[in-house]
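Removed: one protein chain of the complex. Kept in place: all other protein chains.
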Amino acid sequence: MSMARTGSLPPREHGAGIGTWISDVLWRHPAVLIVLLLLPPALWLGIIYLGSLFALLVQSFFSIDHFTGLIRYEFTLDTYAQLFRPSNFDIILRTVTMAICVSLASAAISFPIAYFAARYARGAWRAVFYLGIMMPLWSSYLVKIYAWKLILAKEGILTWALQGLHLEWLLDAFLALPVIGGNSLSVSTTGTFIVFVYVWLPFMVLPIQAALERVPTSMLEASGDLGARPGQTFRHVLLPLALPGVIAGSIFTFSLTLGDYIIPQIIGTSRLFIGQAVYQHQGIAGNIPLAAAFAVVPILIMGVYLWIAKRMGAFDAL
Amino acid sequence: MSAVTFDHVSRHFGAVKAVDGVNLDIAEGEFFAMLGPSGSGKTTCLRLIAGFERPTAGNIRIFGDPVQNLPPYKRNVNTVFQDYALFPHLNVIDNVAYGLMIAGQGKRQRHAAAEEALELVRLSGYGTRKPSELSGGQRQRVALARALVNKPRVLLLDEPLGALDLRLREQMQEELKSLQRQLRITFVFVTHDQGEALSMADRVAVFDHGQIIQTGTPEDIYFRPEVPFVADFVGSSNVLPEALVARLTGESRPASIRPERLKLAAEGALRARVTGLSFLGLATRVSLEAGDTRLTCLLPQDAARPAEGEEVALVWEPGDLHMMKAGA
Partner (left out) sequence: MHSDRAPLSLKIAAAAGLLFMHVPILLIFAYAFTTEEKSFAWPPPGLTLKWFEVTWNRPDVWAALQLSLKVAAISTGMALVLGAFCAAAVSRSRFFGRETISLMVILPIALPGVVTGIALRSAFSIADVPFSTWTIVLGHATFCVVVVYNNAVARFRRTSGSLIEASMDLGANSFQTLRHVIMPNIATALLVGGMLAFALSFDEVIVTTFTAGQQQTLPIWMLEELVRPRERPVTNVVAMVVVLVTLLPILGAYYLTRGTDQVAGQGK
């Protein structure tokens, strides 16, 4: 290597181009970079998205003039009051009940899958379970609904299987039940329920699996060391630690069910859900205020739900 | 010629004064150490030289030229980072040749220079490997080569040996020292390990709370600490409070004396009681109490060992007791 040079230090040879000039400015004023980086997304999300959300919220405080069908732009709580009419309130109740049932069923089905994947799957099986959950998660929403339309159809595979087992009387008896029955499974509330569970299932598996994976084996061993049988360890140690994961997953299943309008339309009865109410009111009817009011309901419910979930530690499981 | 000059340099982060009125003068070709505990400002000073921070006040000059407004990529200074900062997506030779590539050198030319640099740090033949395939010590050498290949006027090293195990650390200390002597580049390195600073550096600056407390050769710092903080931080030392020193010498200033310079005797001006003994192999450490003051004495292997609880007298050569600044 050469000897150190004497004399004054010349600045490094640098291409004195616009790139270097801009770099110099950014070095002198680092805050400029942050502002530049954030400006486009902030404009986009802030103005377009948040702005339109705000516009929606504002609309719910307006009302529709019954005679002209036009929107009256004055502040009123009448539109919200309309939500409490029996026909409207029914819709809200129905949707929330469905959301609760769907969340419970999803949790029940997901738990074994998540539990197995977290604690027993090794090597190649890990990949199998991983892809086995990822692919349904990302595969097409409509295709999934369509698949169930095929299965639940009167002439479809489910009926065929039941006929083969000579159990079709069971199905008929079930369909004769009020509220949850119908002409065929594919136009019944039960059908809606099945499809909701099916479509949101992957959203529930992942957080539960993540929560279970975070439980150190040493904790379970300690429980056994202190005299607990496997069943007791499961109930007193594992389950409470998995609970935040279940709640995190339920945030998805609950929220997605509250707002969905497509599944009840394709596989459901003529009894409406909140999402459908929103869709219909802002459509031909042009009753934007009522549609907005309906849309605010899931936001409020989810706000409360999220607050409770945060208190129970679900956010750490996300 | 002064390589690096700090003239009343300060760097404030809001209310926090990371560097507070520091004056520094690093000579060309020197191996200079900046020593101090975490948060003392030594790393910030290093970053000010490199250009990653800009001073809130004061002037910085590198070889006479003011550099406050010069970004890092325009300074003829290179840094070896604490975490080595090797580019994971490039192999070793491309890492080392990065600076030359940016400067526009052709591939053959810069690869040849990079090979030379790798030879200098004794890593020839590792060119095609990726950083993830290297051990900690090897990565450090690559970082060193990557800095040196650009022929900087000043090389900055940020706690370079912190992540290495003891064996490797001692080996690298020697290598760095011989490298610096061979290349005659000014080395400035930051460390919290006083042993490292003492063994490698030509001069040491001791930092505390953003200020330089004392600058000097390793011997200066060790035998003649000016304030108790330096005495405490650099090697273990006995600090005698002002009152005690006044009784012994008449001057009302604190003083320090190294444990190995304190000797036991039957008669002496300072009486103390033995409170503990530790066998260290090379020596025996004796803990003593003289009134309220705790002292340590290092006895050589063949010296007679006192019993615990025994009353002894302490003596020393007059030059071994070093007076420090009053009111420190």
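Things to note:
Order of writing sets the labels: A and B. Residues in every chain begin at 1.
Here is the rule we go by: a contact is a pair of C-beta atoms (placed from the backbone, for glycine too) under 8 Å apart; a residue touches a chain by one contact, two chains touch by 3 or more.
Quick caveat, the model's predicted, so the values are computed rather than measured.
Taking the full assembly into account, the omitted chain touches A, B. From the options B:Tyr98, B:Phe189 or B:Trp316, the residue with contact to the unseen chain in the full assembly is B:Tyr98.
In the complete complex, the hidden chain is touched by one of A:Leu83, A:Ile180, A:Val237 or A:Ile262, namely A:Ile262. Residues of chain A in touch with the missing chain: 12, 14, 19-20, 22-24, 26-27, 30, 33-34, 37-38, 40-42, 44-46, 48-53, 55-56, 59, 109-110, 112-113, 115-117, 119-120, 122, 129-151, 153, 155-157, 159-160, 198, 201-203, 206, 217, 220, 255-256, 258-262, 265-266, 275, 278-279, 282, 288, 291-292, 295, 298-299, 302. Residues of chain B that touch the chain left out of view are 50-52, 71-73, 77-79, 81-83, 85, 87-89, 98-99, 101-103, 146-147, 150.
By our rule, only the chains that are shown with their structure count from here on.
Every residue of chain B that touches chain A in the complex is listed here, in rising order: 1, 28-29, 51, 54, 62-65, 69-76, 103-104, 116, 120, 148, 151, 153, 182-186. Contacts from chain A toward chain B in the complex involve residues 1-15, 23-24, 27-28.
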